[in-house]
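One chain of protein is taken out of this complex; the other chains stay put.
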Amino acid sequence: MIYHGSRFTFKPDITPRKRTEALESLREQGRVIPSVRFFAVGRDGSGEHEWGAIFVIDGLDGYREYLTHPARRRADQIALPLVEDVVSFALTDDPDPETAAKIAELRQRLLEPPVEHDPPPERPVHTRRTVLKAIAVTAAGTAAAGTGIAAAPAAAAPHTAAAQAVAAGASVEVTMTVNEQLRKVVLEPRVTLLDALRERLSLTGTKKGCDRGECGACTVLVDGERVKSCLTLAVMRQGAEVTTVEGLARGEELHPVQEAFIRHDAFQCGACTPGQIISAVACINEGHTSSEAEIREWMSGNLCRCAAYRNIVAAVADAAKEVQR
Amino acid sequence: MSGLVGQGVARVDGRAKVTGAARYAADNEVTGVLHGFLVMSTIARGEVVEIDTRAALAHPGVVAVYTHTDMPKLTLPNFPYNRPFIPMQDTRVHHNGQPVAYVLAQTLEQAQEAANLVKIRYRAEDAVTRLADALDEAFLPIKFRNRPNETARGDAAAALEQAEVRIDQTYGSPMQHHNPIEPHTTTAVWEGGTLILYESTQGVILARKAVSDAFRMRPDQVRIISPYLGGGFGAKGPTYPHTLLTAAAAQLAGRPVKLVLSRAQMYTSNGHRAEYRHHIRLGATRQGVLTAIADTSTAQVTRIDENVYNGSDSTLHLYACPNVHVRQLGVRLDLPTSSYMRSPETTAHLGLETAMDELSYELGIDPVELRVRNHNGVNPRTGDPYAGKYLLECYRAAAEAFGWARRKPGPGTTRDGDEYVGWGMATETHTYGWIESEVGLTIGLDGRATLRAATQEIGTGTYTVLTQVAADGLGMPLDHVTTLLGDTTYPPASLSAGSSTMPSVVGPASQAARSARDAVIALAVADPRSPLYGVPAEDVVIEAGRLFARGDRGRRDSYRDLMARHGRLVEVRGSGANTPGHSFGAVFVEVRIQPRLGRLRVSRVVTAHDLGRVLNHRTARGQVIGGVTWGIGFAVMEHTMVDPNTARVVNPNLSTYLVPVCADTPSVEALFVDRPDPDSTALNARGFGETPGTGVPAAIGNAIYHAIGRRLREVPFTQDKLL
Partner (left out) sequence: MRAFGYTVAGSPVEAVRIAARTANSTFVAGGTDLLNLMRDGAETHDHLIDVNQLDIGEVAVDRRRLRVGALARMRHVAEHPGVRREFPVLSEALLASASPQVRNMASIGGNLLQRTRCGYFRDSASPCNKRVPGSGCPAITGHNRGHAILGGSDHCIATQPSDLAVALTALDATVHLIGPGGARAVPIADFYLLPGSTPDRETAMRPDELITWVDVPRTALAGQSRYLKLRDRATFEFAVVSVAAALRTRGRVVQDVRLAFGGVGTRPWRDTRVEAALRGLPLTGQAIAEAGRLLVRDAEPYEENRFKVELVQRALVSILSDLGGLR
């Protein structure tokens, strides 16, 4: 068993509601992360801190699962800004010193939020600046046809310096606001928004169903409109505001569409659900919910192979009333 | 019992699923993982002559390209492994779209591109790809999973000869694909001698067996993790080559490997519903009593195995007919092995229930009445009368809700504006299984319970129903029970397939809950610090997590206080046997056909089902609306097209292989008889998931006949057949 614990004190001006939210997010980890066998979140009895939390976790795999689980990340996002003087520790009853070393290694690797580099740092990484510079050099030297770019806008037309260029095989830095957080990711132009979210930004709530725009499981909001994230390149969404299913709830409070999906049993396996929910949010915003037939037509870009369609229509109709109230 | 069982409680995993927190197999972050991508064969039959991997290996980020020359020698596992061979063990190509090389790279994009750069030279042999071209070579395959392919009772041939009325027709359905929204995915991590697989599987225990057999490992050296499954419908029941190949690639590379099949690869990698011809002959008296059924089906099998998955089970048990002869033939084609696909018996049932409709018109007897006259009250498994079969009640309830009594009997008699309206019905039935299962239940020091079982949540509501059953048995509120599934470190439990989960796991969960409850009561009455000290155990009542003395509510204790005092966990296991069987129902369908354009709309569906006791009305209703929609897809659109020359799938996607969208679904009124089946140990509930929908394709065809007088015998019933 591994005992992962933390002790902390809330900042002085934190409201009771926020405090409850933070404590609940910690408890949620215990409830939803399968490898957590037992846990407690409560007043700290040691006198140094106000509060404490301890999670009893089964084995190293379990600990890895715990450290990388979205519920834990969510708890960090909610609780960390509200507390001060945090200590975190991990104990194990495994007498093998290797285990403790592995725990330390896991913590070092997974507790510090990683910089999302792609390809991995062992390969050279081009930021936008180095790429532009490379192109300028290429243009100046004229005949470097092998790069695929014989002239670049930066050199050819200086006033369009906003234009951005990257050579085949190179990577570029893309900045997006994802779920109200500024995120930077370095990737090749061929990486889709979907693979940027799932494989680079650890936002695996958005699902890959067909990877060709035919199922809708990857639907996200980009600048407020619903799009299929498998059919757009991340590099084409420089500066965009992206909302995924992870960004709909406010703390513990679910979005009305999420509530309605639970209330109406509007899913079974759940694989299409993130896309359905995002699509439903947009469908309501677009005003396409005036009749059942209209909802059915405008929700038809999202396949549900379990075919919970009747319940999806009921959920969207119900949520629309609430959102529009 | 707190009455939680039977309530339509909301899904306990709902929050995880609507927030994106639920972790499906491809959602796990594994440090240092390499991305795998398969290179698939482009011929249907022959040999790999040469594989040139140089360009692929030179691609940036590529770590390895494995071929048959690199792969470790694996042992061919038995079922649940669903192929008669393991690819990449030799140069043989058995079907188009078979893995022939495995690329590993730092990023998914690099792996995908490198896969395109692998150059393969083949020696192709002539392939047979069309059922219609090889019907002359149909043969009777060997038994598959203990089920014979020929069954007879009485003398069907003689009875047909003497029958007053005969129906003799052939029905057909094409190849179809499961297409769960979540693609098949495997992430393989070797840690020392242990293999961990994050796997999209409908059965972690069976997958462990296939993998450990293939690698000649002990089962406890393999751990399969699958807490959420993004749909399976049979596609993830068996274990397939990509899982073994990914584990092997990870072993060779010494790094974790993640593989997600592309949608196109899913059309040759995980089975399909086989193309199917079905010849049915019915004999009956003028009064509509069946005297003979001769049922010969022909399905695609492969050159090197002969597994028939679409059984004619309903022919054998649904109607009380003394002379029945069922033969399930196979035709060897150079295609992948087929497999179970949601409600596999639908394929044969389409023919039976259409033939029954044809007989009803031939005799001038109402289709419902014809079925009632041939109702079978005897359980074929035991030879005794069914203890709790309410199919007749289903016919009555659904017919009444549908308004069947108002039906004009003749075809083409009802018009509404420019549309013809047709009403049709069919019986629904499907087999359900039972698989030996165990459940572990722990009462923690906080007085809350955790249930563990190595079965899966496939969307049918396993988390929810097991939580209900446990909370009900323990006398706890629902939110004091946590259910954990989909991990081979939990007690072994049922595959999520064959409608077997509930019949297999509910009994053990209920038994575990009762044992734990009894153990806690025993602790309370023996604990001098408990207000219940000395109360006879049978006089202790538990409600909402609190323990009372019967008749003296002042003497009370709680799980929480008791467990805190006790200071040690209470851990129990539950098990128990059940028997397989059938669930039943009736489906009534209204179609509207605009004859000028052949436009067909399924406008109304009413069902009534007998599944024993209903454990959760919400999740049961979910199975009905899902099954009905599958029936609509089967009837009017689903169809995999295989090129006759190359045996390549021509529509390996979701824009030209059509599945129903939201706008295709009619209103469905789902009724349940909801009476306990005394023969089932699963709290008197039967397996159900695959029963709804089984009658829908036939009911739609029957309704089309009623609407326009045209009898269609081959699905899909597309608009060109309705012009």
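Read from first to last, the chains carry the letters A and B; within each, the first residue is number 1.
FYI, contacts are C-beta pairs under 8 Å (C-beta built on N, C-alpha and C of every residue); 3 or more make two chains touch, one makes a residue touch a chain.
What you see is a predicted model; the values in this text were computed from it and never measured.
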**Study point:** Missing chain: touched chains present in the view
**Key:** A, B
Review point. Out of B:151, B:251 or B:646, which touches the unshown chain?
Key: B:646
**Study point:** Full-complex contact with the absent chain, from A:211, A:246, A:265 or A:318
**Key:** A:211
Revision key, fill the gap. Out of A:37, A:226 or A:264, the sole contact with the unshown chain comes from A:226
**Study point:** Footprint left on chain B by the chain that the document does not show
**Key:** 42, 60, 109, 112-113, 116, 596-599, 601, 636-637, 641, 643-646, 648, 650-653, 655-656, 658, 660-661, 663-664, 716, 718-720, 723
Study note, to complete from the structure: Across the whole complex, the chain not displayed is touched by chain A residues 145, 147-153, 156-157, 160, 162-170, 172, 188-190, 192, 211-213, 216, 219, 225-228, 230-233, 235-236, 279, 282-283, 286, 288, 297-298, 300-302
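The rule we apply is simple: only the chains that are shown with their structure count from here on.
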Revision key, fill the gap. Between the Cα centroids of chain A and chain B the separation in whole angstrom comes to 32
Check your understanding: Quick one: in the complex, what on chain B touches chain A?
Key -> 10-11, 13-24, 26-31, 60-61, 106-110, 179-183, 191, 196, 223, 227-233, 260, 262-263, 444-446, 450, 457-461, 482, 484, 487, 489, 618-619, 621-622, 625-626, 628-630, 653-655, 659-663, 665, 667-668
Practice item. Under the touch definition given earlier, write down the residues of chain A that touch chain B in their complex. Key: 31-32, 34, 37-38, 40, 58, 61, 64-65, 68-71, 74, 109-110, 118-120, 123, 169, 188, 190-191, 195, 198-199, 202-212, 214-215, 217, 244-246, 248-249, 254, 258, 261-263, 265, 267-274, 277, 293, 295-297, 299-300, 302-313
